[in-house]
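For this depiction, one protein chain was excluded, whereas all remaining protein chains were kept in their positions.
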Amino acid sequence: MSLLEIENLSLEIGDTPILKNIDLSIAPGEVMGLVGESGSGKSMTALAVMRLLPHDARADGRVTFDGIDILAAPEAAMCRLRGDDIGMVFQEPMTALNPVKTIGEQVAEGIRWHTGANRADAEARARAMLERVGLPERQFPLTRYPHELSGGQRQRVVIAIACALKPKLLIADEPTTALDVVLQAQILDLLRELVDENRMSLLLISHDLAVVAEMTDRVTIIRQGTVMEAGETARVLSRQEHPYTRQLAEASTHVPARARAPGRAAGAEPLLKVEGLTRDYPVRRASLFSPARTFRAVDGVSFALGGGQSMALVGRSGCGKSTLARMVLALDRPTSGSIRFLGEEIGARSADELRVARRNMQPVFQDPYGSFDPRQKVERLVAEPLHLLDGKPDGARRRELVAEALEQVGLAPSDMEKYPHEFSGGQRQRLAIARAIITRPKLIVADEPVSALDVSIRAQILDLFADLRDRLGVAYLFITHDLTVARAITETVMVMHEGRIVEAGPTETVLGNPQTEPAKALVAAAPDLQRALERRLVRSAG
Amino acid sequence: MSLDPVFMPAPERHVLRKALENRSFLVGLVITALVAVTALVSFVWTPYDITRLSVANRMLSLSAEHPFGTDHMGRDILSMIMIGARNSIAVAIVAVGIGMGIGVPLGAWAAARGGWTDEVLMRVNDVVFAFPALLSAVMITAVFGPGAVNAIIAIGIFNVPVFARVARAGALSLWPREFILAARAAGKGKALITVEHILPNIASVLLVQGTIQFALAILAEAGLSYLGLGTQPPMPSWGRMLFDAQTRIAVAPHLALFPGLAIVITVLGLNLLGDGLRDVLDPRLRRQR
Partner (left out) sequence: MTAYLLRRLTIAIATLLVASLVVFSILEILPGDPARIMLGMNASADTLEALRTEMGLDRPVVARYLSWLGGMATGDFGRSLTYSSSVTDLVLERLAVSLPLAAIALALSTAIAIPVGVFAASRRGHAADTLSMGAAQVGVAVPNFWFALLLVYVFAVGLRLVPAGGFPGWGETWASHFEALKALVLPAVSLALPQAAILARVTRSAMVEVMGEDYIRTARAKGLPRRVVLWRHALRNALIPVLTIMGLQFAFLLAGTIIIENVFYLPGLGRLIFQAISQRDLIVVEGVVMLLVASVILINLLVDICYAAVDPRLRTGR
């Protein structure tokens, strides 16, 4: 008999249908993956099981957990279930914990509530649980506050809260999406261990097929609130019988077709040459009397990038890669070292002297929603870098240039009359690229340009980057934590760790056979659909 | 105030439709418009001439000729309230104008410059915040004697740090955004970015704050006039009318009723308008409904 049985679940929020006739069941001890792109309704499915839906949501159908009819149960019964028999881990560890309560209080609270244990006993159990999730009391006393912990550590606290009472079912909603790959691997390992130890069932919600292939026994794939395909993970993901499954799988391992990178003319000066680049930030003093300290975000970085080349800068979050990108873009000043672009030093130039450099070097950022002034129309937004040209183009010429740029990124010239919020995330990233190429730059610095996008959109944007390089000969510096992006689109890669470049070379070589510890850790942790499926097939065969 | 400084806007026509569906906004708009119209009408017409005093008509109760009665000098209260509206609105407009005109550029400048400039400006703000409008008015009156200008200056000064803080907080939350980075990468300087991107994006917060401050200014003006620190007789003002009513409250309570109601309705209208504007302009708060 299954532990959780979802039959014919439909959900509306206001007048918007979110879920349509969802069926899903989880047996005791089973790990079920729920896969879908953003807006597919996977989080709402989880919240329906917890009955923590927004108050204007209406659910129909049946959700049975352990013989209890969830949708019909009184609120008091649900309170008894939540945290005791069903635990939940959320996506955003930075905001999932109450900032004004200690981690000890937050873990012990559920224990006291459900078992009626006294404070000391509850704290003892909380201590044991925190120890189990990798936060031993010696380093992480119960009196710590969330802000004193990193994102990965906070997610461990959230897991401790969810698993403190050994629930029968654990729901993990994108538990690692906000974390870098190394932390992701650690958290997934922890979840797997806890599930095995306590014979819990796990509903793992993810957009990442590789993670699901790695972790789950069975998988349910949903799209726009409807189940597309469900079944044994290895079979579903290796056979890819359903067209949507195939589309997802292909998109997540997509490599753009491309011409070979142009060889660099020997002896020519590289497009971008960085030497001994360092950036220190002042750290707020712990007390008035302690000496002023600095944090070195970028530490003596040197590299060169030739015209038309594509280079990836990979590393864990907080390793300094974004700071490096901002200095290259002259948006932040180096503490020391030099950045030469087109043979000119740009490190300490005034705004006026930077015009030529800026014209030839444009950024593309991660967040397709934050990249545009919401109050301006596309024409003005895409035309913004034209400010850098010496003779400013007049109105008609400006519209011509914007139309041309929009066409190059696959949008229609008529789109220039619209506001940015009228576009989808993928389209906005196209707009960002149109803005970046309008001055015909020689270099585009792209900071995590596809990590906020769904896999299928991501594949299209990567194609666009490859295509533009072929047509315009632009060089790329990609800042990314995602090794599949680096593999898909770059010839060379640099691995950054704690402010330093620890390894650099051709992408295939470095990622295929990493030499340093940080690079090895990154490669080992990166989820890989093919590898995961092979392992799974071997396991089920043996 | 812990307002979210930056509202991400919907396109203009959606804003208009949302506004027309918002009850607070509509009611507030109607009340505010009525008060404004009353004030304007008072320039060309009032039921009675309030400069004509008449002992015979002292403290008349409500009647068809004098719907709100007459005061201790026989003047028609409705007429006085109409002219008082003109006075309240004028003081509030100038005071809020001073606050916005000085505070917003200062706040935006502090946010753009950061560092020492920001620190010094914010500390100056702290000092001004330590002087409630009433204390400024007290000092000015002690030195220069009473007058309507005192109230305007005192309220205006207190509004400066309010707008400076709101503008600064809004601007600070925008500067790290990616669209500002893109503008910087397009070679635009801090002043140009402030004009093109920062100010348009904080305009709606400033508008909401503006209506709130306008309402507060009307309350403050009434208080100062009541104390004799603001508008001076014979110019009618709502606060002064209440002062005159106070000693006669036992015999003619209507003297106190109508000027007070005029203040309450005006301030309520402005606050509703501000609440409505916030709902309309801030999709984040609407979502929580």
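Going in written order, the chains are labelled A and B, and every chain counts its residues from 1.
Rule of thumb we're sticking to: a contact is a pair of C-beta atoms (placed from the backbone, for glycine too) under 8 Å apart; a residue touches a chain by one contact, two chains touch by 3 or more.
What you see is a predicted model; the values in this text were computed from it and never measured.
Participant: For a quick check of understanding: of A:96, A:135 or A:222, which residue touches the chain that isn't displayed?
Facilitator: Here the residue in touch with the unshown chain is A:96.
Participant: Of the residues A:22, A:57 or A:88, which one touches the chain left out of the display?
Facilitator: Of the candidates A:22, A:57 or A:88, A:88 is in touch with the missing chain.
Participant: Which of these, A:24, A:59, A:130 or A:161, touches the one chain of the complex that we don't see?
Facilitator: Here the residue in touch with the unshown chain is A:161.
Participant: Write the list of chain A residues that the hidden chain touches.
Facilitator: Answer for chain A: residues 50, 52, 75-76, 79-84, 87-88, 90, 92, 95-101, 106, 109-110, 113-114, 145, 147-148, 158, 161-162, 284-288 touch the chain left out.
Participant: For chain B, which positions touch the chain that isn't shown here?
Facilitator: Interface residues of chain B facing the absent chain: 1-2, 123-124, 126-127, 129-135, 138-143, 215, 219, 222-223, 226-227, 239, 242, 245-246, 249-250, 253, 256, 259-260, 263-268, 271-272, 275, 288-289.
Here is the rule we go by: only the chains that are shown with their structure count from here on.
Participant: Using Cα averages as centroids, what's the distance between chain A and chain B in whole Å?
Facilitator: 46
Participant: Under the touch definition given earlier, write down the residues of chain B that touch chain A in their complex.
Facilitator: 8-11, 177-179, 181-189, 196-197, 200-201
Participant: Under the stated contact criterion, what part of chain A meets chain B in this complex?
Facilitator: That would be residues 326, 329-331, 351, 354-355, 358-359, 361-363, 365-367, 370-375, 381, 384-385, 387-388, 419, 421-422, 432, 435 of chain A.
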